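Take a look at the structure below.
Note that one protein chain of the assembly has been removed; the remaining protein chains are unaltered in position.
On to chain A.
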Amino acid sequence: MIRVFLKWGALAALVAAALYLILALYVQHEFVFAMLFLVLTASAVAVFVSKRLYAHRYIFPAIAGMGLFVIFPLMYTVGIGFTNYSASNLLSFEQVNENLLSRTYQSEAVSYDYKAFEREGGYVFYLEGEHQALVTPPVDLADGETRAPVFPADAMPEGEPLAIRDIIQLRQSLSELKLVTDDNRELSQASLRSFAAIHPQFTRHDNGTLTNNQTGETYFPNHDTGFYVNAEGQKLVPGWTVNIGWDNYVKVVTDPSISGPFLQIFVWTLSFALATVLFTLALGLVLANLLQWDQIRGKGFYRTMLILPYAVPAFISILVFKGLFNQNFGEINLVLEGLFGVRPDWFSDPDLARTMILIVNTWLGYPYMMLLCMGLLQAIPRDLYEASAMDGAGPINNLFNITLPLIIKPLMPLLIASFAFNFNNFVLIALLTGGAPDIIGASTPAGTTDLLVSYTYRIAFQDSGQNFGLAAAIATAIFIVVGALSLINLKLSKIKV
């Protein structure tokens, strides 16, 4: 009985918390996230209440985790690809209006010369305008006071006013100080010697246009580009996020400053992934064959030494290589200079940088291939080799006529997985070269060693433009490649469920 109460109580509490979160998101116009959590909560309740869905209770947490952190971000990214979401179009339309309408400007028409007097507990400001004089009560600038009332004054306060160099020392707090008159106008510091009235910069009209009160210009909201523009086409920053359809994709294809680097990076990504798979496979297969050969003694020692590169955390070994390949202090160049008298420029020459990346990635990846091959080689019947030895075949013949044909089929899905992994090998590029050296003439940050993933990362997080929309469009293209690869893989490996 108590258990039943506990169960329903806990469920009710969870649902209440979730509903609160959903409502809060909804109120903030975050409809996508509100929807996400609504779906999540609803399915949780369904699974844990319905007797028929008992089996689903076991898988729900894992599926929800994947849905929340893999599938939702994926779909959200595809969605962003169709918008102009970027540093200049980060906000929603409502937030942009709020931002613009809260802006102010100073009108020189109503300006007051001022003097400041030091008093017990702060400074008193005496403002002298054309028609009236105003005075404040003591304002405690040191305590961070930024608003103070002003009242009409008959005479200047007594004492010596602050010298200009004392005012200069106070300029930080003075620039934040706002004085409010009794008819609710605001004054702020206009220069070291004067205060002036501040007005809202923009007024919004019922038809949706904005008027700049300072210049009198009218701005129209353009929901195609996500900016307020005036008659001459000048934009107001910030803009808001709007749906721009296929524009990001069109840009990738047609804009030469994007399509050029994109194509170059795409070709490099493909060749990098392919070369890595080939090199690591070749090395791994040869080593696995040697380790499998029963004439070789000390297998345990060799095996441990050979998988060491795999056992060291990748982020550490990549950084170690970054240091070793350093052009001036790196040990690799010291050795090369000692032996051949050359100091290759590993990080600024595109071809050398690519060579370095392939060397490092082969070092990182061959143990995995070796382990895979060792497992598969064990399954090959020994008498095949016996027979070939009777016929006088050498090791090379054995490799190409017996070993390879027999292991290539079970190896294929693993090779494709490895290709897909290296196609998206972000950590290697980010830690080793960061994409450098850069491609000349690209309008987005793009490097000659960038893979598509690191390229999108740089567009989204490193560029001053932070063009999330464009990055998401390229990411969507990569999703399609990866999706196709994994479907092929599923077919090839004939997985039974």
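FYI, contacts are C-beta pairs under 8 Å (C-beta built on N, C-alpha and C of every residue); 3 or more make two chains touch, one makes a residue touch a chain; residues count from 1.
What we mean here is this: contacts and distances are computed from a predicted model.
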Hidden chain of the complex, named as in its UniProt record, picked from "Multicomponent K+:H+ antiporter subunit E", "Dihydroorotate dehydrogenase (Fumarate)", "Maltose/maltodextrin transport system permease protein MalG" or "Phosphate ABC transporter ATP-binding protein": "Maltose/maltodextrin transport system permease protein MalG"
Which of A:180, A:314 or A:358 touches the chain that is not shown? A:314
Option touching the unshown chain, where A:116, A:210 or A:414 are the choices: A:414
Which of these touches the unseen chain: A:163, A:250, A:263 or A:296? A:296
Out of A:217, A:331 or A:345, point to the residue that touches the absent chain in the complete complex. A:331
What does the interface between chain A and the hidden chain look like in terms of residue numbers? 21, 24-25, 28, 30, 33, 53-56, 58-59, 61-63, 65-66, 68-74, 76-77, 80, 85, 287, 290, 293-296, 302, 304-317, 319-324, 326, 329, 331, 334, 363, 368, 371-372, 375, 386, 389-390, 392, 394-395, 413-414, 417-418, 420-421, 424, 426-427, 430-431, 453, 456-457, 460-461, 468, 471-472, 475, 478-479, 482-483, 485-487, 489-490, 495, 497
